[in-house]
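All protein chains but one are shown in place.
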Amino acid sequence: MYSVTVRDHVMIAHSFTGEVFGPAQRLHGATFVVDVEFRRRALDADGIVVDIGRAAETLKAVLAPLNFRNLDDEPAFKGHNTTTEFLARVVFDGMAGAIRRGDLGAGAQAIESLRVTLHESHIASAGFEGPLAE
Amino acid sequence: MYSVTVRDHVMIAHSFTGEVFGPAQRLHGATFVVDVEFRRRALDADGIVVDIGRAAETLKAVLAPLNFRNLDDEPAFKGHNTTTEFLARVVFDGMAGAIRRGDLGAGAQAIESLRVTLHESHIASAGFEGPLAE
Amino acid sequence: MYSVTVRDHVMIAHSFTGEVFGPAQRLHGATFVVDVEFRRRALDADGIVVDIGRAAETLKAVLAPLNFRNLDDEPAFKGHNTTTEFLARVVFDGMAGAIRRGDLGAGAQAIESLRVTLHESHIASAGFEGPLAE
Amino acid sequence: MYSVTVRDHVMIAHSFTGEVFGPAQRLHGATFVVDVEFRRRALDADGIVVDIGRAAETLKAVLAPLNFRNLDDEPAFKGHNTTTEFLARVVFDGMAGAIRRGDLGAGAQAIESLRVTLHESHIASAGFEGPLAE
Amino acid sequence: MYSVTVRDHVMIAHSFTGEVFGPAQRLHGATFVVDVEFRRRALDADGIVVDIGRAAETLKAVLAPLNFRNLDDEPAFKGHNTTTEFLARVVFDGMAGAIRRGDLGAGAQAIESLRVTLHESHIASAGFEGPLAE
Partner (left out) sequence: MYSVTVRDHVMIAHSFTGEVFGPAQRLHGATFVVDVEFRRRALDADGIVVDIGRAAETLKAVLAPLNFRNLDDEPAFKGHNTTTEFLARVVFDGMAGAIRRGDLGAGAQAIESLRVTLHESHIASAGFEGPLAE
């Protein structure tokens, strides 16, 4: 299995609901350094997994609605704790949708799975991975 | 599959038995920077894989019997080379036992697998991963 | 010149005032991974720059009033943009005050200067460094 | 599953053919920081996945024909774009061949799979992973 | 002294002249991950060392003439070995010139010194630092 990984980041504010979160129930924030790994069985005719330039642009576009935002104010996340693992899934769904819509080119349809990792500090990260097929 | 990873470290002394180890047959030591990845299919009602505070405390508790020790003197390791890969399994077993005992809360019973990685330098690491079910 | 550096982190929300900040004028947040370097000319009788355990505890105590907070609500920062470089100075002043008060022990009075670095992402950081003498 | 990972690097020149590569169609170069992960179900009698010294030497030997070269001039790569993901496969094949030839010792025949990762910058990497059996 | 550091990278080909370079006399290449640290005594009215967005854009502009190039073909470097330390100076001069021309804004004239670091692998880097005044 071949893979390519690209990295970007977002800076967000949010708060959590639930005693388990302790002081993180207060409004605070995070930098998430985001890695997206694209996986496929065979390279395309150019010898690549994905056009890395388009992959990076698409990741930036997927992250844009989160960046420099207070996620508590985003209607899409109402009723959800925007934990690191929850946001990993949001990024996964955004990237998967972009691939299906063809934003990464026709060749990218051969991508079989994605692994998204959000690093929230030097000692903690979270991720979501899965196949692209519905 | 969702995941959360936490990091801590230990500083130990030990020596190895066997010609394959060369100068590492002498008493020496290592810092192991330890990553534990928790994996599960679905998030719990709070939107998390695991209570990250309890995960970090549990990791510290699992590492405590190793930390600032000469592992050659530990009865539990008698007859074993405490290689990085061997210790990755020790940490895995310690974390798995803690999850089964409920140290990470009732919700953590849904954790399906763990991946433990010990970084011994900037150029070498070792790990053990597997399912939690017996 | 000898040095010792310890690392911790904080997760905060804030917003900035001024056109130069573009989208960062909105309420957002950041993880700051914080390094504090202690410098002195000679080691103490134990062969150390500073008691690393007390240094880490003191850093945690200095960061606590910031952690899991919306800095826009903190009276101490009223009228200031809590930029990464501004916060590096806040941490510097907090650590310098702790050293002068003796929180790091009598031996720590020999520390001559500090360098504080806040990493806000994989591509940006800011710092403040200077002597400890008034 | 146990694993051990070793790291080395190469510095190469190359160019790519195909519009998708944009400015990378010009002759340029890269440092690839290379991680090879060895995986097996059980440790050997010494308590290891692989002799880490031989693993590191073998990786250096596999990388040697690439290092300080213009890959455009290498007959073996004629007609191929030597992309990061393509080179990950080259390193995988080189390591797999070395294991089969016994370069890592008889015990290394129990290695089941490899994961090769080439880091080309702080924001991009590529890899190839798979089983060792033909 | 306050500081802000931004990071970017370039991918180049080159060769060196001189026996000291051994195999690096052949055409090869490198990824340079480039850090530029801006230093000044006091923050500006906005509470910053430099507009970080403009700093990043300026760094990209300074690196552009190097990126995806064979430096052996660049007239500006004729008769020079484009070593990592030599290129650190090239980036320093480019950034210093941009600051003097006002590319980073009027406030950036207060920047007193720069430190440029080029990371060429996980085990080697080079840099150039100095004051901005002529």
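Every chain is named by a letter (A, B, C, D and E) in the order it is written, and numbering of its residues begins at 1.
In the analysis below, a contact is a pair of C-beta atoms (placed from the backbone, for glycine too) under 8 Å apart; a residue touches a chain by one contact, two chains touch by 3 or more.
Only a predicted model underlies this, so the values are computations on that prediction, with no experimental measurement involved.
Q: Give the residue, chosen from C:Leu27, C:Val49, C:Val90 or C:Ile111, that touches the chain omitted from the document.
A: Within the whole complex, the residue contacting the unshown chain is C:Val49.
Q: With the missing chain put back, one of E:Ala30, E:Leu66, E:Ala88 or E:Ile111 would touch it. Which one?
A: E:Ala88
Q: Any idea which of B:His9, B:Arg54 or B:Arg100 touches the chain not displayed?
A: B:His9
Q: Name, in rising order, the residues on chain C that touch the hidden chain in the full complex.
A: Residues 1-8, 43, 46-49, 51-53, 56, 105 of chain C touch the chain that is not shown.
Q: Which chain E residues would touch the chain omitted from the figure, given the whole complex?
A: 16, 18, 20-22, 80-86, 88-89, 122-130
Q: What chain B residues would touch the chain not displayed?
A: Those residues of chain B that touch the unshown chain are 7, 9, 11-14, 23-24, 26-31, 33, 67-70, 120-123.
We adopt the following convention: only the chains that are shown with their structure count from here on.
Q: If you match contact pairs by residue number, which of A-B, D-E or B-D shares over half of them with A-C?
A: D-E
Q: Just the number, please: Cα centre separation of chain D and chain E in whole Å.
A: From the centre of chain D to the centre of chain E is 30 Å.
Q: Please compute the C-alpha centroid of chain C, do the same for chain D, then give the distance between them in whole Å.
A: 41
Q: Using mean CA coordinates as chain centres, what's the gap between chain C and chain E in Å?
A: Averaging C-alpha atoms per chain gives centres 27 Å apart.
Q: Listing for chain A: what residues touch at least two other chains?
A: 7, 122-123
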